[in-house]
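For this view, one protein chain was removed and the others were kept in their places.
Then we have chain A:
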Amino acid sequence: MGIRFILMVNKQGQTRLAQYYEYLTIEQRRALEGEIVRKCLARTEQQCSFVEHRNYKVIYRRYASLFFLVGVDNDENELAILEFIHLLVETMDRHFGNVCELDIMFHLEKAHFMLEEMVINGCIVETNKSNILMPIQLMDKAS
């Protein structure tokens, strides 16, 4: 399993989206999020975006007030994950138009839906923005 979890956290440390690809109990999730967020948010711009935590490697990237954190296996390609995060942001940007924290808060299910199109079972399955957004757009039209 390449990707183990994806988190979106604002700079106050509040979780805005959490997607896990392995089962953790609520307590484990909360603990993990707390530790990782504390670790990553304490880092400065001049420091690299990779943090090792427990048996994960966490790769994070900051966009304005929002941190995107991806936990991966140890032999995943860090730079590729950074590109993946960027792709995710671009995709959301294309859908919401100038995506911001509020968009994700109020359309959490859509964000999840996009992620589900991109990643299944920890494997990246789709990297084409139009393909990712196709089902959501259909759904928007239908409703």
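Structural remarks
In the analysis below, a residue touches a chain if its C-beta (ideal position, glycine included) is under 8 Å from a C-beta of that chain, and two chains touch if they have at least 3 such contacts; residues count from 1.
By our rule, contacts and distances are computed from a predicted model.
A chain of the complex is left out here; the name its UniProt entry carries, from "GPI-anchor transamidase", "AP-3 complex subunit delta", "BolA-like protein" or "Exosome complex component RRP41", is "AP-3 complex subunit delta". Only one of A:41, A:82 or A:100 touches the chain withheld from this view, namely A:82.
Take chain A: the residues that touch the chain left off the picture are 1-2, 14-18, 21, 23, 26, 29-30, 43-44, 46-52, 75, 77-80, 82-83, 105-106, 108-109, 112-113, 116, 120-127, 131, 134-135, 138-139, 142-143.
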